[in-house]
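The other protein chains are all here in position, but one chain of the complex has been omitted.
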Amino acid sequence: MLVAHRSGAAARDVRTATDAADATWLDLYNPTEDEIALAAQITGLTIPRRDDLDEIESSSRLFMKDDSVYLSTPLVRRREDDFTVTPVGFVLAPHILVTVRFADYSSFATAAARLAEGKERISGDEVAVLLLEAVVDRLADILEHMGTTLDSLSRDVFGVPAPQRANAANRLRRLLRRVGRSGDLASALRDSLLGLERISIYISENKKHDLSPKLMARLKTIGRDIASLNDFVAQTMNKVQFLLDATLGFISIDQNDGMKLLTVVSFVGVAPTLIAGIYGMNFKVMPELNWHYGYAYALGLITVSAVLPMIWFWRRGWFGAT
Amino acid sequence: MLVAHRSGAAARDVRTATDAADATWLDLYNPTEDEIALAAQITGLTIPRRDDLDEIESSSRLFMKDDSVYLSTPLVRRREDDFTVTPVGFVLAPHILVTVRFADYSSFATAAARLAEGKERISGDEVAVLLLEAVVDRLADILEHMGTTLDSLSRDVFGVPAPQRANAANRLRRLLRRVGRSGDLASALRDSLLGLERISIYISENKKHDLSPKLMARLKTIGRDIASLNDFVAQTMNKVQFLLDATLGFISIDQNDGMKLLTVVSFVGVAPTLIAGIYGMNFKVMPELNWHYGYAYALGLITVSAVLPMIWFWRRGWFGAT
Amino acid sequence: MLVAHRSGAAARDVRTATDAADATWLDLYNPTEDEIALAAQITGLTIPRRDDLDEIESSSRLFMKDDSVYLSTPLVRRREDDFTVTPVGFVLAPHILVTVRFADYSSFATAAARLAEGKERISGDEVAVLLLEAVVDRLADILEHMGTTLDSLSRDVFGVPAPQRANAANRLRRLLRRVGRSGDLASALRDSLLGLERISIYISENKKHDLSPKLMARLKTIGRDIASLNDFVAQTMNKVQFLLDATLGFISIDQNDGMKLLTVVSFVGVAPTLIAGIYGMNFKVMPELNWHYGYAYALGLITVSAVLPMIWFWRRGWFGAT
Amino acid sequence: MLVAHRSGAAARDVRTATDAADATWLDLYNPTEDEIALAAQITGLTIPRRDDLDEIESSSRLFMKDDSVYLSTPLVRRREDDFTVTPVGFVLAPHILVTVRFADYSSFATAAARLAEGKERISGDEVAVLLLEAVVDRLADILEHMGTTLDSLSRDVFGVPAPQRANAANRLRRLLRRVGRSGDLASALRDSLLGLERISIYISENKKHDLSPKLMARLKTIGRDIASLNDFVAQTMNKVQFLLDATLGFISIDQNDGMKLLTVVSFVGVAPTLIAGIYGMNFKVMPELNWHYGYAYALGLITVSAVLPMIWFWRRGWFGAT
Partner (left out) sequence: MLVAHRSGAAARDVRTATDAADATWLDLYNPTEDEIALAAQITGLTIPRRDDLDEIESSSRLFMKDDSVYLSTPLVRRREDDFTVTPVGFVLAPHILVTVRFADYSSFATAAARLAEGKERISGDEVAVLLLEAVVDRLADILEHMGTTLDSLSRDVFGVPAPQRANAANRLRRLLRRVGRSGDLASALRDSLLGLERISIYISENKKHDLSPKLMARLKTIGRDIASLNDFVAQTMNKVQFLLDATLGFISIDQNDGMKLLTVVSFVGVAPTLIAGIYGMNFKVMPELNWHYGYAYALGLITVSAVLPMIWFWRRGWFGAT
């Protein structure tokens, strides 16, 4: 999809060069080869492809070519409990901003809406700053939501589970998966923030003379916001790590309970079974077998041999755990 | 609730604008829409809402609007063994301090009491500093209390438990929950301290020309106190992590004991049961069955087959552990 | 193998000194003693041996001798799922570049191809920069590939395994091996990056006056790329560590499931076996044995004694886990 | 206890103000209310109480009041295998040093002895430096001793235990307790060192103009010593953490051994018991029961069914582990 945005006007799908006349922002979303060619023809720029945007070394992520700044970063997109990370490319030409992306970021929609509502015509540079602001805002929202998620996860990990819990092991397994997903998301957010930080620094340094003081100030604010989000994500990762360790601890305790029940059962079963086996032996001479109350005596012996170890375990506190 | 404070006078509930006449501090606690509107009308300021205060990026937490400084931070409130974290908002206008909060912090009561006791009229800025001092003082108290809690937790983790302990697994589970709660509290304190640190820096930088040297010095002391508390909380988190790892270790050992008892029981039970089973077979020709002392012989065999492995385990030190 | 490279010409195997006439780059790959002697004779330089290149202190890795710069670093070579680390040596003489290596790096082939395609004659220094660029590019590719591998590993660790899975324990063991290999590779990449970073710094500092501003700029870009890759590898190692911890967690849960099944089986089996044993005792007087429906009664008792604990476990959620 | 020290004279218990005449150092140890009042009267200073000294924020630990410097820090006292941490307070008045403490530190005795032996009269400031030197010296000794303890602990953790070891689980539990105590002590030492570091910095900064260059140099040496001890304690904590992880590993292996023995026993016992059970069935027609060598045949079958799995396990190396 190739869409042209301009100040104070609705976005327009671009099928021919004329559709993009006067545009300050060309946005390519999952572009086809034709769309890439069309954008290149309209702008006279090299449009980066998916492969170019997947590069990780800074010279491939941030560089100048002719008068244009080429930038890319991985960017998280979260929806409900799911998230994906795909690269986003920006080309900051003197007359236009071109973006290339592979996910349906809500921040791009927000920026487009703000641009469409705007009264006066703004430059491509200002659109880029507007877009970065929207992206950072959105990442902050994801992080806030993640903080809430972790609080609830923490309550689930350290809280006392309901006694009728359908399945304890599955509960722990689910907890561990949630912790894992949180760790993955935190790590993806850090990657996105790092990429955005480099982008905002690169723009400040390389477009110093082109940008108005007001835009420079907005870029500086973006940088400070990213720094504060970085702190937040670092603390989030520590919390995830702590929850991971604690979850492992509860798994161990759960296992401990199972082990103890097993031990009690095995212990309690051994003597009664042996006694029954003994009085099932076929020796000619076994006086007890002829006692009148021999059977009752054996049942009593069996009961006592089962109850005694139970009392022993009960006094050691091995009951009530499970 | 909307309360007005002024130097040397008791706090007063604000129901109309006149109740707030001459106030240097307006405090909104769990404010209703009406109270927010009233406070806005009285002060001419935008009163931040819960949603605004939950934002995490620095540009939403710390900013100037007109002549007023808007500040927010998450803040821990502890009572007994429980704690909550809610955001607190400050608006530092030239003529008044406005605070918005959602928990019953004892530090706010302390600051209010000090203000009420004060002889000479003090400015909103000075009230803000007074309040920050009270908050930092209170966080220090929580941390001191936490240090004591961790010492006692450490004694419980590494101490020898009483032998009649009702339930070992439950004891470990409780220990793990206490460690977890401590970790959560430490992490919440760090968030609060980080927020307060940014607030004190932001005020110093943006009100440099408005504040007297004496207030600036008090702000600097607040900054140093926060730094020392940060060190303390970092060491606390290391202790919590260490206790977590050690608790996991004792869980493993406890499990080890259970496992060994189980092994001994299974080992000891196998041979006697088998012997009884053998002499319970129905073969026509089984010489022992006809021996006069065959039964006694079998009982002896059973006893020996049980005692021998017991001795073997006893010499390997598998007894006495549980 | 001893190969001579020159601008705009194909590489040539060197068997006598004349084969190397006019060469700007002499490349020794797994060199024999004869090849080392020949290279020394051609260049008038001391050619480093494997032992020299295995040294780790910086004075052995980076030094000047006469007018030449001697450099070495460990370098990763990855092919499919496998990787090796061997040292690479560079001698930057005024008139020629000599390299010594023990693995078939694709980056060396890339640099050789670029040199062969070049139109104008370039200096040994420029070849060295070209080679470093190719090496850093290749390391970036390995890291990108590793990022993808970790994403898929993360999906395998946290994903729900197919129910018909051939062998859960083997699955976990394979996961752990993959995590381990990733950790080893990450650590090898860090070593390579550290070595390359030192090399690029050492060249910048010691050949400052020999290198053109353009080459200096390219070296600076190499340095920035290495820094960005270092960040990437650090994040990668954190991910590996996190996956390791999580894998250990799933191993524990898997074990927990096994333990619970075992406990259920042992528990359920004890009473029925004991009942059968009791009615197998040979007491003269055992009324039930003579009941007409005694056998049915016993079978019923056995069934009930097996079903009751099953219900108990079922209600505690111990079924369905495995 | 309230004791007065002066240069070249024995310490004297202070019961009235005259007992303290000419003293350069007043030392309060577990002071009663009366002793505090007496010290306050003698010196004209505010004597800090236990509660004041337990504060943790820097403005409560380090401050000037009138011309006196008030300082406090937690300080470790070790005796044999035990240690405690209590706060120590210092008041550095122009004419006298006052200390308040709640433990019987050997460093205080050392400093008192040195003072008593001194020929020429020295100032309260110099006594403070003398005392800090003695305290740092003593902490260094504790750390040296701890290094030795950790070496021996490491040998116990990684060494091969004697085969006749009374009780393996108890051995591991004791190891874990020793590791835990070491971790606690290391962490207490870090707290003490941090407090002393702040004290020495605070004195240098706030008494710059009162102290002779020689005393300033001695303070600087104290600062460097603390820095070196901080490095040492950091490495110690890493060692403790490593020993903790390794101990957990040996606990797991120990458990593994138990598990394998249990598995072998259960496996080996199943078939023989079943065979004996089968020949104990009461079917009318069971040909083997009438064989002349049926009993011998059954015993042989039982033996083979026990030995075969044993061989199988033996070949898999499951024996010899315990």
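All chains are identified by letter, namely A, B, C and D, in their written order; residue positions are counted from 1 within each chain.
What we mean here is this: contacts are C-beta pairs under 8 Å (C-beta built on N, C-alpha and C of every residue); 3 or more make two chains touch, one makes a residue touch a chain.
The structure presented is a predicted model; accordingly, all values stated were derived computationally and were not measured.
Asks: The chain left out touches which of the shown chains?
Replies: Output: missing chain touches C, D.
Asks: Determine which one of C:36, C:216, C:261 or C:310 touches the chain that has been left out.
Replies: Checking the options C:36, C:216, C:261 or C:310, the one contacting the hidden chain is C:261.
Asks: Residues on chain D that touch the omitted chain in the whole complex?
Replies: So the residues of chain D touching the unseen chain are 136-137, 140, 143-144, 147, 154, 157-158, 221, 224-225, 227-229, 231-232, 235, 238-239, 242, 245-246, 248-250, 252-253, 255-257, 259-260, 262-263, 266-267, 270, 273-274, 277-278, 280-287, 315-321.
Asks: Spell out, residue by residue, where the missing chain touches chain C.
Replies: Within chain C, the residues touching the omitted chain are 54-61, 164-170, 172-173, 176-177, 179-181, 183-184, 187, 190-191, 194, 198, 237, 241, 244-245, 247-248, 251-252, 254-255, 258-259, 261-262, 265-266, 268-269, 272-273, 276-277, 279-282, 286, 288-295, 298-299, 302, 322.
Here is the rule we use: only the chains that are shown with their structure count from here on.
Asks: In how few steps can one go from chain B to chain C if every step must land on a touching chain?
Replies: Step count on the best path from chain B to chain C: 2.
Asks: Count how many hops through touching chains it takes, at the least, to reach chain D starting from chain C.
Replies: Counted as steps through touching chains, the separation is 3.
Asks: Any idea what the CA-fit rotation angle from chain A to chain D is, to the nearest 5 degrees?
Replies: In degrees, rounded to 5: 145.
Asks: Which is it for copies chain A and chain B: same residues on both faces, with over half shared, or different residues?
Replies: Different; most numbers are used by only one of chain A and chain B.
Asks: So, what's the distance in Å between the C-alpha centres of chain D and chain B?
Replies: The mean C-alpha positions of chain B and chain D differ by 24 Å.
Asks: Using the touch rule from the top of the page, what residues of chain B touch 2 or more other chains?
Replies: Those would be 245, 248, 252, 255, 259, 262, 266, 273, 277, 280-282, 286.
Asks: Counting only chain pairs that touch, give me the topology of the graph as line, ring, star, complete or other.
Replies: line
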